[in-house]
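Presented below is the structure to which this report refers.
One chain of protein is taken out of this complex; the other chains stay put.
And now, subunit A:
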Amino acid sequence: MIDTAMLLEARNLSVKRGGVQVLDVPEFYLREREVLSLIGPNGSGKSTLLLTLACLLQPITGDVLYRGEQIVSERSKLLYRRRLAMVFQEPLLFDATVFDNVAAGLKIRRMTRREIDRRVMETLELVNMVAFAKRSARKLSGGEAQRVSLARAFAIKPEMIFLDEPFSALDPPTRLALTEDLEGILRETGTTAIVATHDRLEALRLSNRMAVVSGGKIVQSGSPVDVMHRPANELVAAFVGMENVLSAEVQAASVGMLTLSIGKQLIEVAGNGSPGEMAVFCIRPENVTITTDNPGGATSARNVYPSTITRIIPMGVYNKIWLDCGFSLVAYLTPQSVGTLHLEVGKQVHVSFKAASVHLIRIGD
C-alpha cells in the first residue's frame, strides 16, 4: 500500500441527472503517486466521478479538496485544472499536426516557443511518436491518435492524470501495447493517476488500488488482488471475473469451516457462519480442477464431485468448460489439457477445488 501525502479528497459528492441520482460518493481520496483504477460496467458512474473530480462537472452537493484546499472559486478551478490532465476514450485531437496537438496545453499556458519545442519532442519520444510530429492528426490510426492524446496530456507534466476508458475503443493488440506503455510512463514520471476502465486486466496491470463503481456508488475499494479475490458482493464478484457465483445455505459450522448446500450438493469451505444462513459462493474458474479419474485422497482438495461436461468453448489461450455437478460450474483449462484428458461434451469427469479457494459472501454483509 502506498502511504504518501494526500493529494485529492472529496466529500459528499452527489450528481443528479434528470432527477436521478447518478453519483453518490460520501468519501473519496487519492494519495500522491497512487494509481487508482475505477472499474465498473458502462453507465455505472465512473466518467461522472472523474468529471466531478476534475471540476468539469458541478455536483449538486460536495467538495473537492486538492492538497487539503477546497476548490470553490472559478479562479481556483482554473488553477486546479492546470495541474491535471485528462484523456478520454475518443482521442479528441485538434484538426492540426501532431506537434500542434501535443503543444496545445503548453500554448494555453503561454510557454515560450523554445520551451514548447523541447517539451513536445520530449513527450513524443515518451509515446514513440516522434516520427509523426509533422503529420496531420486526422491521418492517424486509432492507436496512434490515442498515443498523441496521451502525449498531449503528459506534455504539461500534470500532477494528476485522469484517464476515462482510454483504450476501450482500440483493438486488443493495440490496447495491450498502449496499456504497457502507459504503465511505463506512469512509473517513470511518478504521476498520480485515476484510470476508469471496464477491463479488469487493464486495471490489475496499471493500478495499485482498485475501486469498484456501481450505480453511482463506490461499492468496494482496496488493493486489486483483494478486490479480485474477496469481492464484497455478487455484483463485484461477477465483474471481477468470479464466473462461478452461486447462492448457498450454511448447513453446519465448525471452527473456521462451513458446510454449505448448493442445490443437493454439499461443499466444504473455509469461513465462519451459523446454520440456516444464506451466503454467496464464489470461485474463480482457474481454481477449478478437472480430472478424469477420482482423485480421492491423492489431493488436498476437500471437494470432489462427479460431473458431466455440458459445453466447451475455445477462448484462445484457454478453453472455457461448463460442468454439471449437481450445480453448474465453469472451469478454465488450456487447450493442451483438454486434449490430454480427451475432454468433450457429455464426458464424465471429476471436479475438485480447494476449500481455501472459495470466497464466501455472507448475505447482509
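Everything that follows uses one rule, which is that a contact is a pair of C-beta atoms (placed from the backbone, for glycine too) under 8 Å apart; a residue touches a chain by one contact, two chains touch by 3 or more; residues count from 1.
As a convention for this text, contacts and distances are computed from a predicted model.
S.K.: The chain dropped from view, which UniProt name applies: "GPP34 family phosphoprotein", "Fe-S cluster scaffold complex subunit SufC", "Electron transfer flavoprotein beta subunit" or "ABC transporter permease"?
M.R.: Result for the unshown chain: "ABC transporter permease".
S.K.: For the full complex, which residue in A:Gly45, A:Gly105, A:Gly143 or A:Gly271 touches the chain that was left out?
M.R.: In the complete complex, the chain left out is touched by residue A:Gly105.
S.K.: Can you work out which residue in A:Leu7, A:Val22, A:Val35 or A:Ala54 touches the chain that's missing from view?
M.R.: A:Ala54
S.K.: Which candidate, A:Leu13, A:Ile39 or A:Met86, sits in contact with the chain we can't see?
M.R.: A:Met86
S.K.: Which residue from A:Ser14, A:Ser76, A:Ser136 or A:Asn208 sits in contact with the chain not drawn here?
M.R.: That would be A:Ser136, which touches the missing chain.
S.K.: What subunit A residues would touch the chain not displayed?
M.R.: On the side of subunit A, residues 51, 54, 56, 78, 81-82, 84-86, 88, 90, 92, 94-95, 104-105, 108-109, 136, 138-139, 152, 156, 162 touch the unshown chain.
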